[in-house]
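With one protein chain removed, the remaining protein chains of the complex are shown where they sit.
By written order: A and B. Residues from 1 in each chain.
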Amino acid sequence: MAGAGTSGAGQLAAVLGTGQTHHVSRRTDVSMAGLCREAIDRALADAGVGMADIDAVVLGKAPDLFEGVMMPELMLADAIGATGKPLLRVHTAGSVGGSTGVVAASLVQAGVHRRVLAVAFEKQSESNAMWALSIVPPFSMPVGAGAGGYFAPHVRSYIRRSGAPEHIGAMVAVKDRRNGARNPYAHLHQPDITVESVRASAVLWDPIRYDETCPSSDGACAVVIGDEAAGDAAQRPAWIHATAMRTEPTTFAGRDQVNPAAGRAAAAALWAQAGITDPLAEIDVAEIYVPFSWFEPMWLENLGFAAEGEGWRLVEAGETAIGGRLPVNPSGGVLSSNPIGASGLLRFAESAMQVMGRAGDHQVEGARTALGHAYGGGSQFYSMWVVGADKP
Amino acid sequence: MNRTDIAVVGFAQAPQVAETTGTTNGVEMLVPIITEVLETTGLPRREVGFWCSGSSDYLAGRAFSFVSAVDAIGAVPPIVESHVEADAAWAFYEAWVKIRTGQARTAAVYGFGKSSAGDLRRVLALQLDPYTVAPLWPDAVSVAALQARAGLDAGLWSEKDMAEVAARSRADAIANPYAQLGDQVDAATLLDQPYVAEPLRAHDCPPVTDGAAVVVLAAASAAEDLCEHPAWITGLEHRIDSPVLGARELHRSPSTAAAAAAACGDIGTDGVQVAELHAPFSSQELLLRREVGLPDSARVNPSGGPLCGNPMFAAGLTRIGEAASRVMDGSADRVLAHATNGPALQQNLVCVMEGRD
Partner (left out) sequence: MATPLAPDTPLSAPLDVGFDYTRSLGPVLGRFMTALRERRIEGVRGSDGRVHVPPVEFDPVTSEALSEPVGVADEGTVVSWSWMPDPIAGQPLQHPFGWALVRLDGADTALLHAVDAGSPDRMRTGMRVRARWVDEPVGSIRDIACFEPAGPGAEPRGPAAPPPAGTEPVTMLTTPVHLAYRHSASVQESRYLRALAEGRFIGQRCPACGKVYVPPRGACPADGVPTEEEVELPDRGIVTTFCIVNVPFLGQRITPPYVAAYVLLDGADIAFLHLVLGCAADEVRMGMRVEAAWKPRERWTTSLENVDHFRPTGEPDAPFESYREHL
């Protein structure tokens, strides 16, 4: 590939277009295929390409038990335009949407394909995720209570370790829900939410309140990634500057569950690959996977935007709101829409939309470099990317 | 050499057995074989550049069943890792892509499955269309039988041909210490047995198998340090067909043909000495030989193949490992491996590997 630009991550790749569904509790008007296709058609249109221009498809979603279909990508092959092409199914727990984006990017970076479609979905209304995540295997103590029950003790640890005041969680929820009200695709639109109303909402998993919790959504997201030539030909693509994935075991002796080593390692690799030395100064907008509001300050620290124990200060100072130093989740984030398997790819897509200038009413002025982030499992799987308006 | 040169440098597999007493997260099967393959290659555990695995939640009956398998790796400090909900041959593909990007020099790929934990025939019905097909619970053996019949009706093979595939596989498996089945039996005797799903008899179907496999890949800059005779990957391609059983020509596999054509390159299958085909049913081997276009001289499934041990989600990766081993042990120069996912060979991968001496 003489003349082709390369970086430490292989050949250059760019997001050419993104698409997503309207996210709601129950998309009873479509099948799983129809749901995916809605996002795909929007992404293809946004990228200005047709299905025939796609060389390969990568599909991500969370556990098959959510929809009761084993490897649903098989039955979706026609609908997602994969028939006759290579199709890869990624599953890395809640981070899967992000991993789908990373794997799709790597197919281009490796020089294997010119244009790849990444699609991720979850149709939570087909079953009940709380049930699927709380199946009690024999011999164990049935104290598990879904994702909220899993994460709430670690949120308590964060509050204790950092000394963060109690209203921080409510502030994040208010910011994200108000951002979500500007996003036509968001599941929840709550422009009038206040810190007081959040603090008055029921405590589901003490210390996590109802309004600090993500909704349960049906939804899909799709992203078209192209090679350097496709990026050059596109109108303002989002160039992929860096990607990173890291994993650690769910539990091990001495594991830091509040500021996990895998997240720190992924962020360090990401910033190094992107040539970023001061993320707070150099990243213009971040879409971070925050399913429970307290994870915003936790991930700000984990990602290196703030020193350990200091992330909540950025929140309290309003720096993560649109107009602040680092707008976080201008789309409304996972707190406003959570089609689990798609949530990570939505973060990646929204970060691309920002640097492409296509984020509509939640556009951050002048955004040129953005972070997309996802995590999953017991805060043990991480996938991230940095996209930019400028070619690396 | 350039950075697109990548080779298989190590392979290990767990014994293929009807039932392990181990957990569905595969740790007991994975710990020894990961240790073995790292020792054989001399690759230190914490220097593996990328880990990737293939497994299924529905095989284990639990969401996130692959998560605990990470215990077998010793992922502290954190590792670069990914997982596919598919046969681990697709994890192998993801790892190959990762090395091609230059982001890793080595990768360890593993697959595992404890099929005995559930009722495999029923579980696999959940791969079918959930609206118009799966509610009838067509079992995997019956679906394969429809495919076998389509080939019989088309005159592409006979029940005797199928029995001969089974007899040859089982005789070959005698020499494979990991195989679940293996014996000397002639085709005529097999044809006297009753049908389990006409036109399939027991010998035409794979056993239910628990098992695991691991393969190590390396970029050119590392391969020769890890293995004396690396199996260089000269083609790796996969494709998928429509899921609609009644719209497919079941005796054909366009996805296999397309993947094989792309993987084999201009010289086609000339010189392929050994082919390991992920054909869980005897008729599928006959189908795949045609679609891949194997020369008559090629030895097919000298390991005994999936008819003698079919560890779900590891069997495709095992084919790659077995075929690569023929290059690594110096007994072949050009080999081909095939892997499949889904009902009636819906999704197919072909990997061509060569020695370089």
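Methods note: contacts are C-beta pairs under 8 Å (C-beta built on N, C-alpha and C of every residue); 3 or more make two chains touch, one makes a residue touch a chain.
This structure is a prediction, so every number in the text was calculated from the model and none was measured.
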Sole residue of A:G148, A:P215, A:P327 or A:G341 that reaches the chain not shown, by the stated touch rule
A:G148
Which residue from B:V37, B:A91 or B:A197 sits in contact with the chain not drawn here?
B:A197
Of the residues listed, B:A104, B:A117, B:A258 or B:M328, which one is in contact with the missing chain?
B:A117
On chain A, residues whose C-beta touches the chain left out of the figure
26-31, 33-34, 37, 51, 65, 67-68, 78-81, 83, 123, 125-128, 130-132, 134-146, 148-149, 152-157, 160-161, 202-208, 249-254, 256-258
Need a quick check: the contact residues on chain B for the chain that isn't drawn.
21-25, 27-28, 31, 34-35, 45, 58, 60-62, 68, 70-76, 114, 116-119, 121-123, 125-126, 129-139, 142-143, 145-150, 153, 195-200, 242, 244-247, 250
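FYI, only the chains that are shown with their structure count from here on.
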Quick check on the complex: what are the chain B residues that touch chain A?
4, 51, 56-58, 62-64, 66-68, 70-71, 75-86, 90, 93-94, 97-98, 100-103, 123-124, 126-131, 134, 237-244, 254-255, 258, 341-343, 346-347
Quick check on the complex: what are the chain A residues that touch chain B?
6, 8-11, 31-32, 62-72, 74-78, 82-93, 99, 103, 106-107, 109-112, 132-133, 135, 137, 245-250, 252, 261-262, 265-266, 377-378, 380-381
